[in-house]
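Once you've had a glance at the structure underneath, I'll fire off some questions.
For this depiction, one protein chain was excluded, whereas all remaining protein chains were kept in their positions.
So that you can tell them apart, the chains are marked A, B, C, D, E, F and G in the order they are listed, and the count of residues begins at 1 in each.
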Amino acid sequence: MDQTYLMNLLDQVAEGKMSSGEAMEQLKELPFQDLGFAKLDQHRNIRTGYPETIYCEGKTPEQAAAIFARLNANNSNILGTRASAEIFEKVRETVPEAVYHPAARVITVKKDQKLLTDKVIAVITAGTSDIPVAEEAAITAETMGNPVDRIFDVGVAGIHRLFDKLPRIRSANVVIVVAGMEGALASVVGGLVDKPVIAVPTSVGYGASFGGISALLTMLNSCAAGIAVVNIDNGFGAGYLASNINRL
Amino acid sequence: MDQTYLMNLLDQVAEGKMSSGEAMEQLKELPFQDLGFAKLDQHRNIRTGYPETIYCEGKTPEQAAAIFARLNANNSNILGTRASAEIFEKVRETVPEAVYHPAARVITVKKDQKLLTDKVIAVITAGTSDIPVAEEAAITAETMGNPVDRIFDVGVAGIHRLFDKLPRIRSANVVIVVAGMEGALASVVGGLVDKPVIAVPTSVGYGASFGGISALLTMLNSCAAGIAVVNIDNGFGAGYLASNINRL
Amino acid sequence: MDQTYLMNLLDQVAEGKMSSGEAMEQLKELPFQDLGFAKLDQHRNIRTGYPETIYCEGKTPEQAAAIFARLNANNSNILGTRASAEIFEKVRETVPEAVYHPAARVITVKKDQKLLTDKVIAVITAGTSDIPVAEEAAITAETMGNPVDRIFDVGVAGIHRLFDKLPRIRSANVVIVVAGMEGALASVVGGLVDKPVIAVPTSVGYGASFGGISALLTMLNSCAAGIAVVNIDNGFGAGYLASNINRL
Amino acid sequence: MDQTYLMNLLDQVAEGKMSSGEAMEQLKELPFQDLGFAKLDQHRNIRTGYPETIYCEGKTPEQAAAIFARLNANNSNILGTRASAEIFEKVRETVPEAVYHPAARVITVKKDQKLLTDKVIAVITAGTSDIPVAEEAAITAETMGNPVDRIFDVGVAGIHRLFDKLPRIRSANVVIVVAGMEGALASVVGGLVDKPVIAVPTSVGYGASFGGISALLTMLNSCAAGIAVVNIDNGFGAGYLASNINRL
Amino acid sequence: MDQTYLMNLLDQVAEGKMSSGEAMEQLKELPFQDLGFAKLDQHRNIRTGYPETIYCEGKTPEQAAAIFARLNANNSNILGTRASAEIFEKVRETVPEAVYHPAARVITVKKDQKLLTDKVIAVITAGTSDIPVAEEAAITAETMGNPVDRIFDVGVAGIHRLFDKLPRIRSANVVIVVAGMEGALASVVGGLVDKPVIAVPTSVGYGASFGGISALLTMLNSCAAGIAVVNIDNGFGAGYLASNINRL
Amino acid sequence: MDQTYLMNLLDQVAEGKMSSGEAMEQLKELPFQDLGFAKLDQHRNIRTGYPETIYCEGKTPEQAAAIFARLNANNSNILGTRASAEIFEKVRETVPEAVYHPAARVITVKKDQKLLTDKVIAVITAGTSDIPVAEEAAITAETMGNPVDRIFDVGVAGIHRLFDKLPRIRSANVVIVVAGMEGALASVVGGLVDKPVIAVPTSVGYGASFGGISALLTMLNSCAAGIAVVNIDNGFGAGYLASNINRL
Amino acid sequence: MDQTYLMNLLDQVAEGKMSSGEAMEQLKELPFQDLGFAKLDQHRNIRTGYPETIYCEGKTPEQAAAIFARLNANNSNILGTRASAEIFEKVRETVPEAVYHPAARVITVKKDQKLLTDKVIAVITAGTSDIPVAEEAAITAETMGNPVDRIFDVGVAGIHRLFDKLPRIRSANVVIVVAGMEGALASVVGGLVDKPVIAVPTSVGYGASFGGISALLTMLNSCAAGIAVVNIDNGFGAGYLASNINRL
Partner (left out) sequence: MDQTYLMNLLDQVAEGKMSSGEAMEQLKELPFQDLGFAKLDQHRNIRTGYPETIYCEGKTPEQAAAIFARLNANNSNILGTRASAEIFEKVRETVPEAVYHPAARVITVKKDQKLLTDKVIAVITAGTSDIPVAEEAAITAETMGNPVDRIFDVGVAGIHRLFDKLPRIRSANVVIVVAGMEGALASVVGGLVDKPVIAVPTSVGYGASFGGISALLTMLNSCAAGIAVVNIDNGFGAGYLASNINRL
């Protein structure tokens, strides 16, 4: 039920064309969601700059391309995650301005290029194998209007590499730490900065890393206080959360 | 926002005391739930005969007794699960008609004793150690107005005991199977009856039974089609579900 | 031992052609199942409308087709689950009236098209990726003679979509909730309806969803009382159970 | 090595009392950390308002009291988590201004009572059993200078209770969701607000809740984007993280 | 239905007191189990020498004593496992000839003391902490009429102790290996003897032994062919299985 | 050191060609295993009829064929498990009498065809998908000289099928039960026979069957006493163990 | 069979008192272990300085004291691990020189106080709660004759504390790192030193630390090369291994 309908109904009562009892009956019979959830959805309208997001895994190139085409009619940026090169080939047939980021396996369509803040989100990784997940986080944050500083391959086994970058890390407003294997980087960074730290375990590793469980447990049990953890390999979630924090 | 408020508002519009625009503004500012969820809650009122339920674990006797006292002012039956004898002692100080079922660790206050159906729910167990969970299920179902047939200690290691009771099991409308250890009884019963079967794994067992996980997995993977599984030791959930089915 | 044999034996005793002692010896030597399990099997004959079911996974197209051909000689509907397109190609060579449902990966042969009830089973999903499992459930229920209402993609992250469909969900007699990832939809629906709710966890998700374990645990631990859980991705089991309940 | 020492050394060189070669030797022999990590520690000094924190579990009352007494000489607030009543009895002998919060099992010593921000952190729980963890989060946030809005017992099984509080939840700057059992509340809240959501799984539940694993997995796999997860029962971590975010 | 009843029925037919049709009707109406499972139960009668077994865990001393008293009226040996000293105190009030084996926590009542075979069952343990489980196995086997050779504390960390006993081990007909921690003894013994080896993992150990899981997995994955595994700490099951094998 | 060498040495001492001191030195320097383990190995020689066994998985066809060719020079039967058709093609180039059993993925070379016993090993399965593992067990037992009775597809969901075969099962000396999914068949059979029962969990199933863990746990926790369990899908181990038992 | 016996036998052959054939028969009949394993045990005699070790957990004070008294007759040091104060009270009644280390729960009896090496073993912990395990390691190493340098509470959340001690850590010959929670300290230390690092996960932590599993996985998956891991809380094993390495 949109507000026009409600206004009409009130007008009819005001004009005596409908009794208040009749109006009451109509209002009672209306599915509640038409009353209540119009309001629920309003809050989405004020989330300016939020991209439309498509999780491409498990979709055919045709299905993915169709969704991109439909969303492209709106003004929002578009972010397609877990997208194969095949999907991208199909997408750009109808959305030529789409851009593919192969490391992150992300497709972006940016309509609004301006930054919404000048506060930086740092995205750091323990190893080079963690970069795809880190790129997913970084591109997500960028598509949502944040400046991103990428600091890769600074794992704790060679801790001087990390300290070398500490001034850059400390100057960020939010820090995303991406690490597989034992995931110790999150704890070390968490002890060195006083900004929100978001830890992303990756499935990088072998043997008893169990597809990311080892890093996940490390991050959940971190001795450094106040680290936020997201799901294994969930670069998108980390970037989204970091952006939500960065906008406050 | 109750309907009286809404009626008053419509009356004011009808009487010209308030313009339709002003009414619109008021409606827009109302928290939506006052409109919508009045309706949401209505469906609870038609659930006649549903008991009020209190999960007593982790509550002090005083806390539990206070809740019983408050609910006792209503007309519903009351069901307190996972209740210790200590809690019961405190409860019956203020609710003398409360009854304690020590095996099931359940407290009941029955105001409406009549059966809502004559269709029987059979509650069967593999061993004698499964009886407490079975009793929780049985009393839950009885408190919700169902006749219950208890058939205990008919595990598959001595399958003739089960077949001995098969006519009674088959004459039930819904069957609850309670079993720990390897939980095979659920599969055997599921293959012998064509009524809905609800399987309750119990934490009875030792070694690799892992507190009920073995029985839980057995029941989820049953080769007999269409078995409903609830949480380990969740007699209440099984009784509630069985009652929901039995009333259809 | 069919009853004719038993009758003949009794006749011979009655006619004095066989002593009661000789008859006793014969009866003792008969495998008991020929006496007892004739009765066991009788109950299957009254399950009118139950389809013959074939679990196709792990069978070659030739094996599957042979089974379809053999069952096709009976009057029952046939339901083949987890069937690949290759299997279907082979099946329809000998059973031309077979129909393939590619999303559900189900083959049906319907001989008895009439509904056995007008009570509706609602099948709802959290996301679009859950639809294959939901379709398996829906087609199973339909093949067993139930009307089905499909309500897809109403996950809790955009809860207004769910509430929009609530009247339809509430008007169903049994509700099947299909959800992967965190599976929270089952709890929310369980709190909103007072009919039996069957929850199907799916293996949709990544990272710490562990192939459906996350959703499975969510559903088993639901704070909403009386939710029935089946195995991960077990659409068939949910449809079968729902039909069993719907026929009561 | 503090800067005074370094300044003295440079002065001596400048004054010719020490050759540059001798100074070089002294600098080389200094443990590097005295040079480098003086800087490392500087960042701690600017964390004004951060409380000193003591994890009391596993400490004797005497040990805990001694630490409180020592820290009490500083100007910081003090926060003791997982503290028993016995520990508190001992602590207040030497720190009479210490306050005990029994539900949260937290001891606070507040020297700086002023709020550092007027942005609110909402702390909401699914059930009443989750309140102790929620209180740990709330008191942590308050001790760090944040206003907190407590909204308890709004689990998804009775979702109208949640919607009733939605305006309060939405007006917060950061939202902490505390839930055990299946933990579905985090997903529902995550879909309804556009502020950072921190999810705290609790060990509340039984059977297949596995001491909080079920809720933990639910939160990690949430279909709502951008939810931060902390360890099971880690109210302190959630409050600390929320405060870090709220101060940005 | 016992055979007397069936004989009577046939006699009545033979004598013309009942028509064959009437007899047929009676037979059809009899619950099948009365026909079939008379036979099912017959096999129990030939299991001469099998003890009656009582799993005492979770029973009160009174309950356990009552069962002992009732079984004591029969001629079978009685075996009570997982029995506390308190239970034994109560049992011997009514069954004075009961004997308690405190290490094994077993109560035995032996009426038939003769050995049913002279083939030996060897029961060997890795360490001294495994002895209680080994004793449960040994006493079970003895109560079932087997001679037992106990060989304790011959774990692989000092493998010369094992080889010292090899001639005794090899002269046994069946070998039970009881081991906790890493359970490697089963593999070594399995490679040295060509008789059936039954492996019993125990919950002895700490850290990553996980209450016996480590030893259980070791035994299931043994590189020595043909090792039988029973549940963690299941001395009774091992003794029972060994006796079943030893009697062949 | 073979005995000839030792005899020669003693002869030299007896003949005065070597002093006892020199002989002592030689004996001391001999690796002890040459003394001790000659005896260790003797026991292998008396294991007449044991096949040589080759685990083919992970070997190239060339490697496997080379091992077959080498072993073929001996008089033992040969058993190659987990062998692909490709491996068999290569093997029979050099060992033409080799036979391939495709369901079991086993290659046999039988030189000694006679049965070593007339006692039967029954191999029974719950479903048709369990047959490959059952065949591996059956062929292993046959190659080791045992008569085998195959009884397939008698799972507990249609328990009359099992009872139909009960006389055959009971007449066996050892029973192997092969079952996936929930594995309940082992418990039911264990309760119906008084011979040793060997349970083989299979990886057949989906969802929460976890590649055989569900069936494995069921079998370990069986309420029927004295069931021997082997590793998941370990048909070879079950056949080997059954043969070891059957020969006693 | 000791060498005297063998020498006598050879002498008899040399002297013609025994034929070489008779000697051969005697040698053949000797249990092999008497030949071979005399040698096996010799290597123990050269392990000078190794303490006798008693794992006290699960032993009664009387049992433990008896073992101490018996071992005290030898010249070796004695090390009793996991010893309660009650056990110590009993032990010192008969072994007055026994010393109790309450934090480590270790009893030592030192007869040989001299250091066997001047190379230092560093034992470092992440937190104060890890000290008991660290003390077990340190005292084990000391009892085995190694100098130990204890460096406690240098976890990565405040990494400057670690760097402050780095010169001491680097000057050690072997480094033991003891850490619970997320165990990240092992990786950081492993990256900073080029000596063998032994990592001991502790069960310190809560929630998803799962009794030490989190730290264990972290250490197994360490990105720093060549870290040795021992069991959870296994301070003794770490000290023993470190000593074995330190003596090389």
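A few comments on the model shown:
In this section, a residue touches a chain if its C-beta (ideal position, glycine included) is under 8 Å from a C-beta of that chain, and two chains touch if they have at least 3 such contacts.
These figures come from a predicted structure and were not determined experimentally.
Remark: the omitted chain is touched by one listed residue; of A:M7, A:L116 or A:L166 this is A:L166.
Contact with the omitted chain, checked across G:P132, G:G155, G:G183 or G:G237, is made by G:G237.
Of F:G80, F:G127, F:G145 or F:G212, it is F:G212 that touches the chain left out of the display. Residues of chain A that touch the chain left out of view are 129, 159-160, 163-164, 166-167, 204, 206-209. Listed for chain D, the residues touching the missing chain in the whole complex are 3, 6-7, 10-11, 13-14, 16, 19-21, 23-24, 27-28, 32-33, 35-40.
Those residues of chain F that touch the chain absent from the view are 31-33, 36-37, 40-41, 57-58, 201, 203, 212-213, 216, 231-234.
Keep in mind that, in the parts below, only the chains that are shown with their structure count from here on.
A separation of 40 Å divides the Cα centre of chain F from that of chain G. Separation between the centroids of chain A and chain G, computed from CA atoms only, is 51 Å. Residues of chain B found to touch two or more other chains are 32-33, 36-37, 40, 159, 192, 207-209, 213, 216, 220-221, 225, 231-232.
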